[in-house]
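The complex appears here minus one protein chain, its other protein chains still in place.
In this document, chain identifiers A, B, C and D correspond to the written order of the chains, with residue numbering beginning at 1 in each.
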Amino acid sequence: GGGSTGGNPLDTTSAAPSGSASGGGGKAVVGSFDFPESVLLASIYAQALEAKGVQVDEKPNIGTREVVIDQVKSGGLTIVPEYNGNLLAFLDLKNTAATTDEVDTALQQKLPAELEVLDSSPAEDKDSLSITKDTQTKQSLNTMEDLAKVSKDMTFGGPPEFKERWEARLKEVYGIEFKEWKSTGATTADALKDGSIQVGNVFTTDPKMAANNLVALQDTKNIFPAQNVTPLLNKAAATDTIRTTLNDISAKLSTQSLLDMMQKIAVNKDEPATVAKEWLTTNGLG
Amino acid sequence: MSWLIAFFDWLVEFFGDPARWSGPDGIPARLLEHLEFSALALALAVLIAVPLGLLIGHTGRGEVVVVVSANLARALPTLGLLVMFVLLLGAASVWPVIIPLVLLAVPPILVNTFEGIKGVDPELRDAAYGMGLRGGQVLGRVLVPVALPLILLGCRLSAIQVVATTTVAAYTGLGGLGRFIIDGFATKDYARVVGGSVLIVLFALVVQILFALAQRVTVSPGVSRRLKVR
Amino acid sequence: MITFDAVTKRYPDGTVAVDGLSLEAPTGEITVFVGPSGCGKTTSLRMINRMIDATEGQILLDGVPVQGIDPPTLRRGIGYVIQQAGLFPHRRIVDNVATVPYLLGWDRRKARARAMELLERVGLDSALARRYPFQLSGGQQQRVGVARALAADPPVLLMDEPFSAVDPVVRTSLQDELLRLQAELNKTIVFVTHDIDEAIKLGDRVAVLRVGGRLAQLADPKTLLSDPADDFVREFLGRDRGIRRLQFVSTAGLRLRTDLTVEEGFGGGTAEPWALVVSADGAPVGWVADARPDVLEPFGTFVHGRDSMRSALDAALLSPSGCAVGVDENGKVVGVATREALDEALAEAADG
Amino acid sequence: MITFDAVTKRYPDGTVAVDGLSLEAPTGEITVFVGPSGCGKTTSLRMINRMIDATEGQILLDGVPVQGIDPPTLRRGIGYVIQQAGLFPHRRIVDNVATVPYLLGWDRRKARARAMELLERVGLDSALARRYPFQLSGGQQQRVGVARALAADPPVLLMDEPFSAVDPVVRTSLQDELLRLQAELNKTIVFVTHDIDEAIKLGDRVAVLRVGGRLAQLADPKTLLSDPADDFVREFLGRDRGIRRLQFVSTAGLRLRTDLTVEEGFGGGTAEPWALVVSADGAPVGWVADARPDVLEPFGTFVHGRDSMRSALDAALLSPSGCAVGVDENGKVVGVATREALDEALAEAADG
Partner (left out) sequence: MGDGPPSIWEWIARNWDTGRVDSIRNLLTDHLTMSLVPILLSLVVALPLGLACVRWRWLYQPTSGLMNIVYAIPSLPIFMLLISVTGLSQTTVIIPLTFYGMAVLIPAVVDGLGSVPDHVRQSAVAMGFTPLRRLLAVELPIAVPVVLAGLRVVAVSSISLVSVGALIGQGGLGSLFTRAYQNPFMPPVIVGIVLIVALALVADGLLVLAQRLLTPWVRARKGRA
């Protein structure tokens, strides 16, 4: 299918960028993708900024990168918690940068003029192809190379945009082809468990990995790039207050703390905002 | 104007792509899935609502139940029900989609069937009994044929709502034309969103036409007064 | 014969619609229930075919209590005609009429043939048979209603204000039609109306009910008019009771004089102050007074032997001569009823 | 006075509803338009207040052509009453009646006071004023319709079959009410009906129209009955024309005999074959025949001077004696009209 987004007349949209830094705190619209970790990160950003006197408007749970980035470009959103690798892949599908540094460098080159990324945090949440422990033992699969041999009989499940981005790359690098691609949003883990798919795209920090006995196949050829949490900003609306605040957060955020926080959200069903607040307080940012 | 052109471009892009016309993500497969979900939901709704409406309209007992429950069912958010049933039953089966759709489809059919039967001229009912028709015969041979336009109207309204709402099924990973819309949105492929929507609207229009035909065939000209007088 | 034996109907809300009603509707006659609105006419009628069940007492059909008969079976043997005809809008006229035959399991062809025959009988063009009810006028629909009730040739016919929704002219013709049909068919008919004129015109016997569902009087129309049982009935019968009574007095015995006519064009007079000018073919032309032989005065006619004394009196009152012109069915003068002759006949009627 | 001057109405589809109609509806009188269905009665009526505009000819209101007047203004000065009363279901009775006063900008209090006064005038309890139309019976609604039309005291009243949807008893009382009101108010009324009895009862002048919208006859009711212009009118007037004519003949000149009464309890007879027994307070008790002195026979009464000859004749026909009992307004016997006296009076009436 043709997923071309070029020449889309709606790409340049009407909503005017919110006026740039004005005096004290300024204004910011913090958005997030439609998965809990993104919502959590956005909430951390938002509450930290509020503490700094920025007037914050939150728009959680908007949708996929394709939709969200557009909004940041047009100024409908000021800030989104991004992952550097995915952002790069989104901007330049062919780019093979893998490590955090490589990715960040490449990103700076490819980033459109309206956008700005801040420092990448050490906290990382990688994409993965995951299978159940059951499948792993039965078919003795450990790496994605192993998967290539059996993938033709398997059904894959993941968010709809994953196919667009990775179908070609997976085939090219590993020779992985699936019998069928299914769109499973938040239910990928459940679908793996009930067997309606055999391979799924799950984030490595997703608490569902552990909860459902899932294992990630090793990405031996490093096609999934580094995925450090990286704030993405609308350049026009960015202020120094925002930049410093967010950079402070990125510095303090680690993969482990992300995992811990996600655990609270997924298992204890704590609200992202509450968890975010807790973390900010503990780290002296709130 | 540019709107229209863009719209047209999208349609060409969507329908013009030969790959769209085959495979599990192709138009025919998705259409079939959509049809399956909608038809199943509608059939269940008809099976529930029509007999209930007939019974209550005919006996005149339980009128309040109809009004209240119909209103309540209308108020139920389909998305909420969908999520609730996914959480309860898992995303693998079709029931989490079908149940909310049935709940959505029942009120219009129920209310219209009930009103249709209740609204039949009491003189007519009287005449039927007076001629020696039994209760069931009165219902089947007189009340239903006379109330048929309203009953069909209820089914048509429900069918259209179901067709439009089956889209939401895609949210939980099930198929149907909604896939084009959800996936198209996720990948910002507006051609797919527009193409899917157009397919759904066409689908709904076909449903309208089918119901209009069904009405022509099943409703007596004496009731629809289609015939020219003299 | 339909027998009401101390029948009472009390509705669940306590309304006593019919109270201890006992009467008989003889076989082959039209019995009319008449009375003010809410007096229980409809209730009484509907107890016969068990659309409503009596609270107390019983109703017998040729001696058999209706309570013992399964209602649908009972009803298929009783024709039922109501105000708006109650035709099934989704069926063609012919199928409407054939409803009961179908129910009784008649062969389709036979049922339709019967329906066509009945449509003709009630005076409807067979071209109407393929139409739907909405394509008929109110009067035509009412005729279809009657045909439908007659379809299975039931011995009993119940009619609840069948003609009250149509305009007066059509109404009169429907009444005449019913009388003509009844003369052929001899059904046992119970007819409900709130119009006393209709009751008197149609009824062999008229039952006047008063509100509360009690029988005020049961009598043939003539007796009703001459001997109302009480003030309620008298009031209900309204004015002109005396004049309307004449409707039941035949002119057959009315003495006619044939010596009061002169032929048109012949100048000669009679010995009397008035003479009736008659045309060459026997039709009346006008009265001439002795005093003014060239002025034709108006006249009134009645068909001798067929019309009632009411018509004869009316005819007499239309003319300054005070005499009514008797004609035959073809309009030919058969004689003149003088005021004396009328007085005589009226006096006799009053005595009888 | 309303004047139709060669008025023709042709509908866009070509139907000629009214064809060259010329007539006058005099001030302070009731002019009735009567005729079969579709003869253009409603069309004629509505051209007066310009709900329909004439195609040719003109209509004058006291000499002023209505075409020159702005329709809403014209209509506010003309009362209009129709069959279904046309009450506004969303307004209380009092506000319904006050509609035109409100439109004319009257003060609210004054308009309501006027409405209350009118409700009383048409015989409605003032407790009904706060009700909504659906809470009233058909007859009551019709009374409200009349009150509403009268609210702004318009000199002209148009009534289109105002009483034809109510049952006969109520209808009669509404007609009586209208006559009583008119005696007080002296409006110029144009009244449409298809019921010839109503026309004759209410009309000072009756215009009979034939289908196609042509005037068949315009006359006062008495003339109409005695001299129908042609067969169409004669047919339309129906039977009993002679008898109904008597309605317009007063009993004032009827010769009464006072020597035919005997007091109750006194055994003595009279010289005649019949004697009327009268109670101590003057009320009639019954006739006794010479031959059977202990049997009381029925009698009929009329109020002498007030009732018409029709009543007198009816009264005579109710009794085997053939005599009508004349009473005064209180029901006391004033004398007996023998058949001879009646014959005399009738002959006179026929001549007149």
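Quick notes
What we mean here is this: contacts are C-beta pairs under 8 Å (C-beta built on N, C-alpha and C of every residue); 3 or more make two chains touch, one makes a residue touch a chain.
Because the structure is predicted, anything quoted here is derived from the model rather than measured.
Among D:99, D:217 or D:321, the one in contact with the hidden chain is D:99.
The hidden chain makes contact, of the residues B:5, B:43 or B:205, with B:205. Contact with the chain that does not appear here is found for just one residue of A:119, A:146, A:248 or A:270, A:270.
Touching residues on chain A toward the chain that is not drawn are 10, 13-15, 31, 34-36, 39, 43, 57-63, 67, 70-71, 74, 76-77, 185-187, 190, 265-271, 273-274, 278.
Although one chain is not shown, part of chain B still touches it, namely residues 71-72, 74-84, 86-88, 122, 160, 163-165, 167-168, 171-172, 178, 181-182, 184-185, 190, 193-194, 196-197, 200-201, 204-205, 208. The chain not shown here touches chain D at positions 49, 51, 71-76, 78, 80, 82-91, 99-100, 103, 132-134, 145, 148, 158.
As a working rule, only the chains that are shown with their structure count from here on.
Computed centre separation for the pair chain B/chain D is 60 angstrom, with centres defined by C-alpha atoms. Look at where the CA atoms of chain A average out and do the same for chain C: the two points lie 93 Å apart. Residue ranges of chain A in contact with chain B, taken from their complex: 1-5, 8-10, 63-64, 66-67, 70, 157, 159-161, 164, 180-185, 187, 190-191, 194, 196. Contacts from chain B toward chain A in the complex involve residues 2, 6, 13, 17, 19-20, 24-25, 86, 90-92, 170-173, 179, 182-183, 185-192. Chain D meets chain C in the complex at residues 36-37, 167-169, 194-195, 226-227, 239-243, 245-246, 298, 300, 310-311, 313-322, 339, 343, 346-347, 350-351.
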